[in-house]
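One chain of protein is taken out of this complex; the other chains stay put.
Each chain gets a letter, A and B, in the order it is written, and its residues are counted from 1.
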Amino acid sequence: MTGFRLSKGGLIDRSKPLNFTFDGTAYSGFQGDTLASALIASGTHLMGRSFKYHRPRGAITAGAAEPNALVELRSGGRKEANTRATMIELYEGLEAKSQNRWPSLRFDIGAVNSLASAMFVAGFYYKTFMWPKSFWEKIYEPLIRKAAGLGTASKEADPDRFEKAYAHCDVLVIGSGPTGLMAALTAARGGADVVLADEGSALGGSLLFDNEEIDGKSGIDWARGVIAELASLKNVTLMPRTTVFGWYDDNVFGAVERVSDHLATPNPYEPQQRYWRIIAKKAVLAAGAEERPIVFGGNDTPGVMTASAMRHYSNRYAAAAGQSVAVFTSTDSGYRTARDLAAHGVFVSAVVDTRAEAKVEGKRLPVLRGRQVAQVKGGKAVSAIELTDHTVISCDAVAMSGGWSPIVNLMCHRGARPVWNDSISGFVPPDVGGAFVAAGSAKGSFLLSDCLREGAAAGTLKGKAPAVPKCRDEAAGVAPFWWVKDFRGKAFVDYQNDVTVKDLPLAAREGYNHIELAKRYTTTGMATDQGKLGNVNAIAILAEATGKTIPEIGTTTFRPFYTPVSFGALAGHSVGHHFQPVRKTPLHEWAEEEGAVFVETGLWMRSSWFPKAGEDWLASASREVLATRNGVGLCDVSTLGKIDIQGPDAGAFLDRLYCNTFSTLAVGKARYGLMLREDGIVFDDGTTSRLAEDHFIMTTTTANAARVMSHIEFCHQALWPDLDVTYASVTEQWAQMAIAGPKSRDTLNRIVDGAALTDENTPYLAARSLTILGGMQARLFRISFSGEHAYELAVPADYGSQVARSLMRAGRDFGIVPYGVEALSMMRVEKGHVAGGELNGTTTAADLGLGKMMSTKKDYIGRMMASREGLTDANRQCVVGIRPVDKGDRLRAGSHLLKRGDTPSMANDQGYISSVAWSPMCGMWLGLALFANGRARIGEVVKVFDGLRNITMDAEICDPVHFDKENRRLNV
Amino acid sequence: MKYSVFSLLKNSFSGHKAWEPAWRQPDPKPTYDVVIVGGGGHGLATAYYLAKEFGVRNIAVLEKGWLGSGNIGRNTTIIRSNYMLPGNNPFYELSMKLWEGLEQDFNFNAMVSQRGVLNLCHTDPQRDAFARRGNAMRIDGVDAELLDTADVKAMYPFFDYDNPRFPIKGGLLQRRGGTVRHDAVAWGYARGADMHGVDIIQHCEVTGIRRENGKVVGVETTRGFIGCKKLGLAAAGNSSEVAAMAGLKLPIESHVLQAFVSEGLKPFIDGVVTFGAGHFYVSQSDKGGLVFGGDIDGYNSYARRGNLPMVEHVVEAGVAMIPAISRVRVLRSWGGIMDMSMDGSPIIDKTSVDGLYLNAGWCYGGFKATPASGFCFAHLIAKDQPQATATAYRLDRFRRGYMIDEKGQGATPNLH
Partner (left out) sequence: MLITCPHCGTRPVEEFTFLGDAKPQRPTSNDPSTMEQWFDYVYLRDNPRGVIDEYAHHSGGCRTWLVVTRNTETHEITGTVLASDYAAKRNEAPKKGARK
């Protein structure tokens, strides 16, 4: 043995030394080490500081439940806070830093908190920091927040990728110890599709560190044989480094595969981690059991760890926790550790067994029966243990074993509670049915032979379970023992959160006597290990404090995640610009050529304006409006929802969907339609055209396209399945463009085939099919959102950009311009057309000035509810126009309106400005407003309140149609 | 015993043996003047204010689980009064004012922390909507600020400004918004109510509502019949079930909302921030965990747990907003049952059953409302008149057509 590295044994590769740093100090370890094992082998136990008292701490486990040895790993955008040193595999160049200490891990000023620990008991902060009131915000809280947290998060974006994947299997086996291997092998030999997942870096579970004998071989050799067979089978997927973190409805499991966590950076094309959703017909919980600490004084001193952890370090990593080790145990596990250490040549100074009698073999060990450790001496390292009878035994490390807690977590994620089992003094998993079963020590069966037998049974899908190999059973006796009553110093129940044995009775005394209240009051079980180590001890202590039994107290709720999961893994590839897909219209390419500036509209990118050199959005959009109103403009309106509706009952169906009537619409005509929700509020609007007796094409707003489609599907399938009608969304099939302006028809006439368009063959609201550009099928609608003589032309999507280019050529002589949604918005405000700002889900048809559209002759969605008094109240806010009294003032959307002379208050509020646009035609800012009893108040001058921007002005309420009230331009 | 630094010091010297229980654990009396069903935030606050402000002396709060085991103990701890509609805005501002004096009032430090609530916007229409909301706040004297991108960047420089799918265009900030230690609210009200003589009876489930001549006379419970003159329901996600015991059918669906906390981190995110282009909001607790949530799972549920799709959906939005949290780990998720109403706003009203009062429909916004909800419900029960700021929360508003629909989603509870 050199230092603390055992001279032989272990699963480390001594031919591959690895260099790493911890707090800037250089260390070395071997391939196969964890950060914790490499530090321990280097004689370093001090790895972290606790949360509240900043107590020096070392690794207390060798696995996922580690509450103490948390470090900051890596740097820059790859920095991870709170990484368990016990789980991170060593790699060349690993950088780790200790956390929650200043200025250094060895000397931490924060440890003064310990001096005030008499005050800093459970819940102390609820009782103070209240006076004087102003101090909370300025002094107390900033101090508390400064103390918050453990590690530091990065503030840079993560440079690495994460992935999501799905797996379906007959059997998911969680855990690859003897139970899991046997279950997977049995299921695989039976022909089932098997996924075997284990959180460890290698498969094998406890066989990686416990000396066992199976089938005449060492446990590890048996495991290797089974793993090799499983690896050779096509129906088996082996997933080491994969933590199954949650169990969800219908046997869906969440898992994270740490693909590259053991590397400095991921290999090319590999993600850092891969998140899995595993859908299993059956799952087997073979996650093993967690060894419990004992609560006694100084049980948190670096160098004190669970007995199985100490075996793990020595047998798997060839790292001795000390040169002279004392064992404090109430179970046979302590003896096993003592024997293994002795076999490695480590001096065992004492085995202190709380039990007066134990059947376990203790020969050649210094066993002290019926004795207890009162405290560990030493601060940052162990120097001795002192028994309750004041015997002092020197040692430099302590192994403790207070029993075993089956890892029941996953089986309790869907609400079932674990069940107390007296014979093992632990909670065992609930029966949750045959689709998810526990086996082996996860079920509380600690004998190896039971593990193999239960594993085989769990892996048997039909028929009888096969015989299992013979093995040697180690003694696995446990006596319930939770804490040392005569402890000295501080005895910890929850390590990371510094919850001591005194805190729980205090909570109980103060009325927080339910385990859930005690947890919240003391914070026990709320640290990053979620009480994996200490919760059962806490429950036992609370039971005694309240005079109840452990099962009467019960556990807190087990919830995902079994161990913490990175945001990156759960987000997968949905990062940065790929957060959501981008929808581009068929005219996108054309718009790009024309220099469009695009704007996010839902998932769509819409052309917003088309600036010429030196123009800002306002100059560009104003020019686009003027060019359109004076000549012709072309606008991409492909994002409008388009729904094809066909069938003999199509007209009748539309009558029920819209508040106005469509069954009377003539073939070849378009009509503006208004759709209500069943509660009588306006849902959506758009133009729907009748292409044939039994064929309509509906348009919806961009925002509601998907919802209207779902609504149509609902109305037909769930309400009126007897209607003979069918429908399909054709939004993506058609490119649609508005051609607006007095020269729109002249422009179109240059591309339409056959007879030129005239008022006779294509009057206002005509809807017809035709061909353009020498045979291309197209649909033409003479409708107008701009108020101009205008058309919407629809062509198959793939031709969109080409047709737009042709139109641009066709309109060149008329000064055609492309115009975007900003210009569109200016023109619609000028015309008083409602859009998203007014169709806001709270307005009625009458509010929009469209009350007359509501038919009284038919049933339709929303008819009855629209008649309620609240929806017909004269004082409702309805759409009006608004313009500043001083033409130079700029209106702002979102400003509220008050009667002149009224003081600002909610009670005096008269409404607000819903849309604003610069009007190139009127030469001023115009708006639409929702204004109480608005139509009766046209001409009223109101006070505009914009407290956010500190603007007040007078404005006049006016007709919503600001421009061309007589609609003459439609037919220019 | 009054809580203060002095009492804490004094007890430190005696090993903290002398602390009295924060509340008694009484057996139910045969009859009370007022019985409140639900020992969560709203129920306890109601009892507290009934006793303290309205002079009602003989009150019991019945809780089927442990005190505060409902949504008061499983929310994301946010307080704000950034509402838009006249029916809501004054009520939530009353709540904010009550929060601001709460700890001194009930002598319990609930860590009311006004570090600001910032709602991000990503499009012009969203900014216009925020302007409307912010001005609705300002017009009534509530603080609100409209920020541009540079302002947001100054506060949170590590959000995604470089490669976002939906650029951050600004936000609406309420500086008086913030967080409160949620469990402590339940405990503070419970202790305060208990000191005013309220019997808080835990593990007592109501199984029936007894009526005589159309009037409530008491409740059947797992601990026997308990008589009362007035019965107030504050049962959150279980409202429909309890109301059904009196033959009432409510405009409410119960849905599960998941919430999450990360591992503890050194201070990183100062205030509360909501993403405007996805479902994600986050704050950092005084212990260092990022407390965050998103949207309800979408299906009717009484299970206090959800499923993975919403977990992914929320976390995706989180990373979209803050790329730097990629390596932060999510520690725990949980679920609460939301009483989603048909317009997204609550109900504080008398019912058609004489003596039966209803406080329900809080959707996932109940926590911030706790003080005002308790105060206004107490006012209603004590005086049979709604409190001035809560006059719009009538049960008949749906029948009459006076919905209070901030989101404009209509009678579709899972969209509010």
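Rule of thumb we're sticking to: a residue touches a chain if its C-beta (ideal position, glycine included) is under 8 Å from a C-beta of that chain, and two chains touch if they have at least 3 such contacts.
Keep in mind that this is a model prediction, so the values were computed, not measured.
K.L.:
Among the options B:252, B:320, B:356 or B:404, which residue touches the chain absent from this view?
P.N.:
Within the whole complex, the residue contacting the unshown chain is B:252.
K.L.:
In the whole complex, not just what's shown, which of A:155, A:863 or A:899 touches the removed chain?
P.N.:
Reading the full complex, the residue touching the unseen chain is A:863.
K.L.:
Sort through B:221, B:240, B:370 or B:409 and give me the one touching the missing partner chain.
P.N.:
Residue touching the chain left out of view: B:240.
K.L.:
If the hidden chain were put back, which of A:719, A:756 or A:885 would touch it?
P.N.:
A:719
K.L.:
So which bits of chain B touch the chain we can't see?
P.N.:
These residues of chain B touch the chain that is not shown: 238, 240-241, 244, 249-254, 298-303, 307, 309, 313, 342, 398-399, 411-414.
K.L.:
In the full complex, which bits of chain A touch the chain not displayed? Write them out.
P.N.:
248-250, 252, 277, 279, 415, 678-679, 706, 709-710, 713-714, 716-722, 859, 863-865, 867
Keep in mind that, in the parts below, only the chains that are shown with their structure count from here on.
K.L.:
What is the distance, in whole Å, between the centres of chain A and chain B, each centre taken as the mean of its C-alpha atoms?
P.N.:
22
K.L.:
Within their complex, state which residues of chain B touch chain A.
P.N.:
Against chain A, chain B makes touches at 3-5, 7-9, 12-13, 15-17, 19-23, 25, 66-69, 73, 86, 89-90, 103-104, 107-114, 122-125, 127-136, 138-141, 144-146, 157-158, 160, 162-167, 181, 183-184, 187-188, 202, 262-268, 277-278, 284-289, 303-305, 307-308, 311-312, 315-320, 323-334, 397, 399-403, 405, 407-411.
K.L.:
Which chain A residues qualify as touching chain B in the complex?
P.N.:
Answer in residue numbers: 51, 77-82, 118-119, 121, 124-131, 133, 136-137, 141, 144-146, 148-158, 162, 164, 246, 248-249, 252, 254, 275, 277, 413-415, 502, 506, 509-514, 516-517, 520-521, 523, 527-528, 530, 557, 559-561, 564-568, 570-572, 574-580, 582, 599-601, 677-681, 836-837, 840-842, 865, 868-873, 892-896, 898, 904-909, 912, 914-916, 945-949.
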